[in-house]
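With one protein chain held back, the other chains of the complex are shown just where they sit.
Right, chain A next:
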Amino acid sequence: MNAWCLTLRLLRQDWRSGELYLLSAALVLTVAAITAVGFFTDRVEATLERQGSALIAADLALESSRPLDVRFADAAQARGLRTARTLEFRSVVMGERPQLVLMKAVDPDYPLRGRLRIGEALDAPDRPVESGPPAGEVWVESRLLRLLDLRIGDSLGVGESRLRIGAILTDEPDQGRSFFNIAPRVLMNRADLDATGLIGPASRVTHRLLIAGAATAIDAYRDWAGSRLAANVTLTDALEARPEFGSAVERASRFLHLATLVTLLVAGAAIALASQRLVERQTDAVAVMRCLGAPRHLLMRVLIGRLVLFGLGASLIGCLLGWLGQAGLLAALADWLGTDLPPASPAPVLVGLATGLITLLGFAVPPLIQLARVPPLRAIRRDLGTPRVSAALALGAAGLALALLILWQAQDLELGLKLLGGVLATLLALIGVVLLLVRLAGRLAGRARGVWRLGLAALTRRPGAAVLQIAGFGIGILALLLLAVVRVDLLESWRETVPEGAPNYFLINIQPHEVEPLRTFLNEAGIATPELHPMISGRLTRIGEHAVEPSDYDNPRAERLASREFNLSYGTEPQPDNRIVAGRWWSQGAEAAPQFSVESGIAETLGIALGDELTFWVSGHEVSGPVTSLREVRWDSFNVNFFVVASPALLRNEAATFITSFHLPAEREAVIAELARRFPSVTTLDVEAILGQVRQVIDRGVLAVEYVFLFTLGAGLLVMYAGIQASLEQRRSEHGILRTLGAGRRTLLSSLAVEFTAAGLLAGLLASVFAEATGWLLAEQIFELEFGFNPGLWAVGVLGSGLAIGLAGTLATYPLLIHPPLRALRGGNS
């Protein structure tokens, strides 16, 4: 007969008999998790990028000190991108007295990303608006009104024009870009600019062309423009404009991918357990079919065809659930994600289907191949047992499937390989240790009596099954503990990268003679004495013997860095949030020989290696020294940090200004006004807004990750259920026999409790060890976060798992004990 026909019929019958429920639950869950995360991550990443975009009010910004060539704007519009131009300059406005302000003239479309906020009166709450001021109107910072005793509706002299003060400007998305000013900010319409006569050929103006639109068009434009930039034009995108933001976004996306991977692994274990059980239940059937003359190739086709059909079906359901899941998540995060996101792409569905099939085939095909080899003789000789799956084949196929999926999901070869290595090592160690422990339990069983013996012996009678079961429990608990570790430790320490007291003010342009008075001033104001770092600008001229020319670099970022002045600093100790990743920091303090320490990211971009001799052009002469260390910098800590730090010997004698950062609670803002009065040349930067943005990314990121972990939780519970189910079959007939031999219910119940509790304790112990190790590795290697060991976890892990599995297992098997033994012996299902 037709193999397909038989396949379909068997599949239908298997389904009706309920044998596939567990496997399908595991599969549906895996696919749902992958699909949901796929849909969701796409959108979260888009949102995060868009939030980054808000920081420059666009997706891309071109910036120059001269008017920008119109072809840049034309090319953008030709690609269907939106554009807006801004001009920023210092100017003096006239109220009752003249006042220096920072003027920004903007197109009506400004801002392209993010929102302006304005208030109607000094104390009125502010509201977001969609575009900049209309012609004839200016929006001003409240400070200006106070300084000039003006009110809304008054007019302000701007060059040769008088413009009406239309609103109080409370928030500009891209304000962070221009914080080097303490002058009050004024926003005007670009249409009014000519009439003011403020801009002449010699004026110092920053011209910007803001561009926003679909991601693909933006990428294309970036490539197009990147190669056509004049020397005085820079091109910025959001994430690199604010490294602290970029690094939070990157972590968020890593967390999401990690959560998906963990779900995948755990669900994989459930699938492995479930398919093993399926094989056990079908051995007899296959032997009989072979007796009836079904050829092996037909059986193989039927078995695998059935698996694939079933896999496709379950995966489709999983995709649907995944889509629903992400819809729920989007609804939960609607206030953050907004509703104007592009619709989710269908790609995650394909990814989900492929993942489902790969997982299923990888874990279930080896047992099936063995199944097709069941000797027909087994139909008359039951003692031939279940066919043994070759360990090499099973591990090979599962390993291959895992490797494929991990490398694919991690989307980063190095991270993928690291994860893969970790996972395989963990699995092998898990199986090895379980084998050992099972042996040990066997020894104990030999000495034990009564129910103890019965219970412990049950664990050791079928070592293979017990190892699988305990490994399954272990993986389930591991997933749960990892959730705890990640939630409590990793996510918390992620939040703490921007702690409550993170610096929200930067002071720059501090002259050397102001250092001591400023320190005293801050001290008296009750601000913990911050460290003041010297800052010297220098242009990188040579790396080793090689002269640095911006045109040497293909990478536009490297090109820009090479053409830019670096802010150099010197010191005796590395900043506390820096981590030396190569070489060593100088140990002789102020006496150290001339040398440099370079941030590892920029070193990679510019091709600087440990030991290279760097030469900088600093105030008219060359300064050079070797690179003796590379540092990783946590940009999202909001501390003062430098790409390049020198030993004091190199730069001590150069003219420097100083920079510092500190935290000032909102209610004490008066200190800043006083500071501005006492130290007029010092520039104050308020980074509270960016701080808030980064905090928001982290908070929402944490929420999203926790949501994804719900799937992991489901998978963890499922794998434990699968572990209990796995033993249910064998137990059914065993208990029938024991009961006919006169074993009382209480004896059997106690032996069950002993067995499951022992399995739970063993699994919990293993899971705790691996959860701690994994947490530590993740923190150190992948997220660069602090990790604290957690004794509470061990207690909960070991005792909790013993209790939970002991209870769940006993309860699950209890029905076997209330049914009459005859039914158990006859293999009844109900």
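FYI, a contact is a pair of C-beta atoms (placed from the backbone, for glycine too) under 8 Å apart; a residue touches a chain by one contact, two chains touch by 3 or more; residues count from 1.
As a convention for this text, contacts and distances are computed from a predicted model.
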Q) Missing chain's UniProt protein name, "Diguanylate cyclase", "Protein lplB", "Electron transport protein HydN" or "ABC transporter ATP-binding protein"? A) "ABC transporter ATP-binding protein"
Q) From the list A:Leu235, A:Leu265, A:Met289 or A:Leu329, which touches the chain that is not on show? A) A:Met289
Q) Where the complex has a chain not shown, which of A:His297, A:Arg443 or A:Arg584 is the residue touching it? A) A:His297
Q | Contacting the left-out chain in the complete assembly, out of A:Pro98, A:Pro375 or A:Gly396 | A | A:Pro375
**Q.** Footprint left on chain A by the chain that the document does not show
**A.** 1-2, 5-6, 9-10, 13-14, 16-17, 19, 284-285, 287-298, 375-377, 379-382, 826-829
